[in-house]
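Sharing a structure, written as C-alpha cells. Questions coming.
Shown here: the complex without one of its protein chains, the others still in place.
What follows is subunit A.
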Amino acid sequence: ENSPAPLPERAIYGFALFLGSWFGFILYLIWAYVPETWLFSLGLTYWPQKYWAVALPAYLLVAVGIGYILLFGINMMSTAPLNSTHTVTDNYAKKQQQKKFQEEAIPALRDIPISEVNRMFFLPEK
C-alpha cells in the first residue's frame, strides 16, 4: 500500500508544485525589480514594501547560520551532566518487572544494573 514507486497522482502533484514554485519565483522577481510606479499604474497598490524583497532573504540566511550554533548549544544543554542519575538509569529501567528465570531458555531482555555490568567487565572471573 505504501510503496515509493511513481504513481500518476504523484506525477500530477509534482508538476503542480513545479509550476507553483516557478510562478512564485517569477512573482518575487516582478515584485523586487518592477518599479513601483509601473505597479501602481497597473492598479497593484497594496503590495508589501520592496524593502522586504531584500530583508527576508537576509533574515533567512542569518537564521540558518544561527541555527547551526543554536542546535549545537541545545544539544550541549540537553546532555546529562556527569553527576546526574540519568547517566545510570531512567524511569523505564526503574519500573521494569523481573521475569522468572526458565531453564534452557534465553533469559528475558532487561536493563542490567551498572554494578553488575562493572563486575562482569572489570573484575576477573575466578
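Rule of thumb we're sticking to: a residue touches a chain if its C-beta (ideal position, glycine included) is under 8 Å from a C-beta of that chain, and two chains touch if they have at least 3 such contacts; residues count from 1.
Note that contacts and distances are computed from a predicted model.
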Missing chain's UniProt protein name, "Kynurenine--oxoglutarate transaminase 3", "PIGH acetylglucosaminyltransferase", "SKP1/ASK-interacting protein 16 isoform 1" or "Daughter-specific expression- protein"? "PIGH acetylglucosaminyltransferase"
For the chain that's not shown, point to the residue among A:Tyr33, A:Tyr68 or A:Phe122 touching it. A:Phe122
Of A:Ala11, A:Ile26, A:Leu70 or A:Ile114, the residue in touch with the unshown chain: A:Ile114
Of the listed residues A:Asn2, A:Thr37, A:Ser84 or A:Gln102, which contacts the missing chain in the full complex? A:Ser84
In terms of residues, what is the contact footprint of the unshown chain on subunit A? 76, 79-80, 82-85, 87-89, 94, 113-115, 118-119, 121-123
